[in-house]
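Provided herewith is a single structure, encoded as C-alpha cells, for subsequent inquiry.
All protein chains but one are shown in place.
Order of writing sets the chain letters: A, B and C. Residues in each chain are counted from 1.
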Amino acid sequence: MEFFSKLLFLHEVASSHGKGLDELLIYVHLLMASLFVGWLAFFVIAVFKHRRSVNPKADYVGARSHFSTYAEIGVAAIEGLLLLGFAVPLWAKSVDKFPEEKDATVIQIMGQQFAWNAHYAGPDGKWGKQDVKFASSTNPFGLDSGDAGAKDDITCLREKFLIPVGKEVICKISSMDVIHCFKLPRMRVTQDAIPGMSIPVHFKPTKVGDYTITCAQLCGNLHSTMRGEFKVVEQAEFDKWFAEKAKAGGGGGFE
Amino acid sequence: MEIPYTVKPRPDTGLYNAKVGIWLFLASEVMLFGAFFSSYILLRVGAPDGFWPDVATAWPHGLLNIPIGTFNTAVLIISSVTVLLAWASLKEGNLPKFKKFMAATILCALGFLAIKSYEYNEKFTHYVIRLKDGTAVTGHLDIDGKSPRFWSLATVEAKKLESIKVHVDVPNQFRYPVGFKHETHEEAEAKTGGHGGGHGEREIKTADIALLQAFIPKTGTFFAIYFTMTFLHGLHVLGGAIVMAYIAFVGDGMWKTDPERYTNRIEVAGLFWHFVDLVWIFLFPVVYLL
Amino acid sequence: MSDHTHSGAAEAHEHGHDHAGHNKIYFVIGAALLVGTIVTVLARYWEFNSVALTVAVALFIASIKAFLVAGYFMHLLSEKKMIYLVLATTAAFLVGMVGLILWSDADQPRGSTQKIHYVP
Partner (left out) sequence: MHTATTHAQAHGHGHEHAHEHHEPGFWAKYIFSTDHKMIGIQYGITSLAFLFFGFLLMLAMRQQLANPGQPVPFVGKLLEKTLGADAASGGVMQGDLYNAFGAMHGTIMVFLAIVPLAFGAFGNYVTPLQIGAPDMAFPRLNMASYHLYFWGGVVMLVSFFIPGGAAKSGWTSYSPLATLADMDRAINGQTMWLIGMVLLITSSLLGAVNFIATIIQLRAKGMTWMRLPFFVWAQFVTAFLLLLAFPPLEAAGLMQLADNVLKTSFFLPTGLVTSGGPVPVSGGGSPLLWQHLFWFLAHPEVYVLILPAMGIVSEVIANNTRKPLWGYKSMVYAALGIGFLAFIVWAHHMYLTGMGTKISTFFQTTTMMISIPSVIILTALFISLWGGSIRFNTPMLFALAFLPMFGIGGLTGLPLGFNASDIYLHDSYYVIGHFHYVVAPGTIFGLFAGVYFWYPKATGRFMSEFWGKVHFFGSLVCMNLIFAPMFVQGLRGMSRRMYDGGATYFGNGVDPGVLWLNKFITHAALGLLIFQLPFIWNFFSSLFVGKKVESDNPWQATTLDWQTPTPPPHGNFATEPVVYRGPYEYSVPGAAKDFIPQGQKS
C-alpha cells in the first residue's frame, strides 16, 4: 500500500478514514492500469500485425473469439465490487456514522471571500446566539455579543485554529457569501461550503502538524489565495490554547 | 432531388416531416417547462415558513385574482376549440369558415394577453409596506388619485413625500400556505392597528416605513417564478398568435397552390397551440390556486 | 374489451374525420375542460386542511384535463408509433429529472437541511 500510494504521488494521509479512501484509489488505479495495459497490448499487436504491407487482404469476419464479452463482464464485475465493497461503505461511514457531539471537537466553519473562519462553543459547550442581522464581514458567524452564551465562544477569524489529535472532529461547514469548498487534502476531507446550508463532516486526525485548508471551488478573483491553516496538536496543548482563547476572546473576539 | 415527405406521409412512419418536427419541438418544450415546474416545487418546498414580517422569504399565497385567472383559462380552452374547428373547416374545403375560426382564435389569444397585462399591472401597483414597528400592510398607493407602479421607499423619499395614502387590503392579502390557519378579519384588523374595516384608507408616514415594494419579481421567489413562468407562457401565446395570423391571413396563398400542405401547417400550428393550452392547465392551479 | 370492438371504434374514428359532425367531440371535450376548470377552482375553496390532499386534488384534475387536451385535441390517442416513442422518452427523462432533483434535495446528510446558515 505504502508503495502504491507513493507511486500514485498521493499526499501523505493524516486521518484515520483516509486509509480506506487511499486503498480505494489504489485499487481503482490498479484496475485502470491493468485494463489500459491489456487493451494497449492488444491494440499495438493488432495494428502491427495487420498493417497493409503484411496483410494485404482483410478478413471479413475478423476476430472470432468471445473473449471481449468476458472482459466486459469482468470490468463490470470489478466495478461493482469496488462500488459495493469500498465506495458505498466509505461514504456511508463519512456521512451517516457521526460520533456523538460530546465525544468530539465541534467547530463551525464559515467560508468567506477569501478566508476561512472557525468558531468553537467555548468551555461551556453552548453556542452563543447567532442571527444574520449581526452578520458582517468582521462577524461572519453573526454572534450576538450581548448574549451570555456567547461570552466564552471562541472565534478564529482568518487565523490558524487548533484541533486535538486522535479525537473525532466535527466541522459544520457553511459560507456567508458564495460557494467555497472546504478541502483538507491530507485529511482526505472535502466539502462544499454552501451559503444557506450548514453541512457537517467528521474526521479523526492521526498526526500532529501544520495543515492547509484549500478552497476547491471557484469563488471569485482571489480564489487562489483563500488558504486556511490549522494545527493538529496533543490534547494537552489544545486544552491550554482553548482556555486561553476563551478567556482572551470573551464574546468571540470581534475586531 | 426535392425534399420528400413535406406533404405526404412517409410510408413506414406514417408521418409528414413537419409533424415529426413539431412533436420533437414540443418534447423539448416539455423539458423546458418541466424544469420550471421542478424549480417551482423545489423553491416552494425549500421556502422558510412564511410569517410576517418576513415578507421577502415567505411563500405568499393566494395573491392572484382567481376569477380573472379562471376566465382566462376558459379563454384559452375556447381558443383551442376554435383552432380545431378552423382546421376541420379546411378539411371540408371551406376557406372563409376557416378564416372566421382563425380570427376567433387570434382574438382569444389577444384577449388572454390583454387580461394578463391587466393582471400584471394590478401587481405592479400593489404594494407591501412594512413598518418599523413590525406590522405590515398591503394595498394600493393613492398619490393624488393615481396609483403608481414600481415605487420603492427610495422613490417616496426622492419625491420628499411626508406621508403616503394607502388603500389597504383587509385582511392583508398575504395568506399562509394551504393547511395553515387563515387569519380572521379581526386579527388582521388588530395587526394593522385597528385601522381599516372594509377597504380602509390609511395615511402612512414615510418615516415609519421600513420597506415598500411593489409586487414585482424581486419581491420574493414566488413572484419571481410567477412572473417568469407566466411571462414565458405569454411569449408562447404571442408567438403562436403571430404565426397563426401570418399563416391564415398573409400566407393563405398556399391554399390555392398546395392545399394539403396548407392544411398540414394549420394542424402543426394547432398542435403548438394546444400545447400552450396544456401548459396553462398546469400553470393555473399551481400559481393561482395552491 | 375485445379486439373486435376496438378495431371497430378505430374505423369509425378514421371515417369520422371527413365529416363535419365529428366536430361535436371537440365541443364535448371543450365543455369538459371548462367544467374541470370550475371544479378545480371550487375545490380550492373547499378547505381540505391538508396540503397534500389539496395539491393532489388540484393536480389530479389538471392531469385529467391534460389527458383530454393531449388525447383528443392533439389526437394523441391515435398517433403513430414514432411519436409515442419520442414522447415516452421525454416523459421518462422528465420524471427522472424532477424526481432525482427532489430526491437529492430530500436526502442530505444529518443536519444539513437547515435553511438558514447562521443557526448552529
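Basically, contacts are C-beta pairs under 8 Å (C-beta built on N, C-alpha and C of every residue); 3 or more make two chains touch, one makes a residue touch a chain.
Keep in mind it's a predicted model, so treat the numbers as computed, not measured.
**Q** Considering the entire complex, write down the shown chains that touch the omitted one.
**A** In the entire complex, chains touched by the missing one are A, B, C.
**Q** Using the touch definition from the top, which of B:N17, B:S147 or B:T206 touches the missing chain?
**A** Result: among the candidates, B:N17 touches the missing chain.
**Q** One chain isn't shown here. Among A:E101, A:E159 or A:D192, which residue touches it?
**A** Considering all chains, including the one not shown, the answer is A:D192.
**Q** If the missing chain were put back, which residues of chain C would it touch?
**A** Residues of chain C in contact with the hidden chain: 82, 89-90, 93, 96-97, 100-101, 103-105, 107-109, 112, 115-118.
**Q** For chain B, which residues reach the chain that was dropped from this view?
**A** On the side of chain B, residues 1-5, 10, 13, 15-18, 20-21, 24-25, 27-29, 31-36, 39, 42-43, 46-48, 56-57, 59, 216-221, 223-225, 228, 232 touch the unshown chain.
**Q** Using the touch rule from the top, list residues of chain A that touch the missing partner.
**A** That gives, for chain A, the contact residues 8-11, 20-21, 24-25, 28-29, 31-32, 35-36, 39-40, 42-43, 46-47, 50-52, 55-63, 68, 71-72, 75-76, 79-80, 82-83, 86-88, 90-92, 94-96, 113, 132, 135-137, 140, 176-179, 181, 183, 185-186, 188-192, 194-197, 199, 210, 212, 214-225, 227.
The rule is short, and it goes like this: only the chains that are shown with their structure count from here on.
**Q** Quick check: how many Å separate the C-alpha centres of chain A and chain B?
**A** 46
**Q** What's the distance between the Cα centroids of chain B and chain C, rounded to whole Å?
**A** The computed centroid separation for chain B versus chain C comes out at 20 Å.
**Q** Scan chain B for residues touching two or more other chains and write them down.
**A** None at all.
**Q** Touching two or more other chains, which residues of chain C qualify?
**A** Residues 115-116.
**Q** Per the contact definition, I'd like the list of chain B residues that touch chain C in the complex.
**A** Touching chain C from chain B are residues 13-15, 19-20, 23-24, 27, 30-31, 34-35, 37-38, 41-42, 45-46, 48, 66, 70, 73-74, 77-78, 80-81, 84-85, 88, 91-92, 177-179, 270-271, 274-275, 277-278, 281-282, 284-286, 289-290.
**Q** In their shared complex, at which residues does chain C touch chain B?
**A** 17-18, 20, 22-23, 26-27, 29-30, 33-34, 37-38, 40-41, 44, 48-51, 54-55, 58-59, 61-62, 65-66, 69-70, 73-74, 80-83, 86-87, 89-91, 93-94, 97-98, 101-102, 105, 115-116
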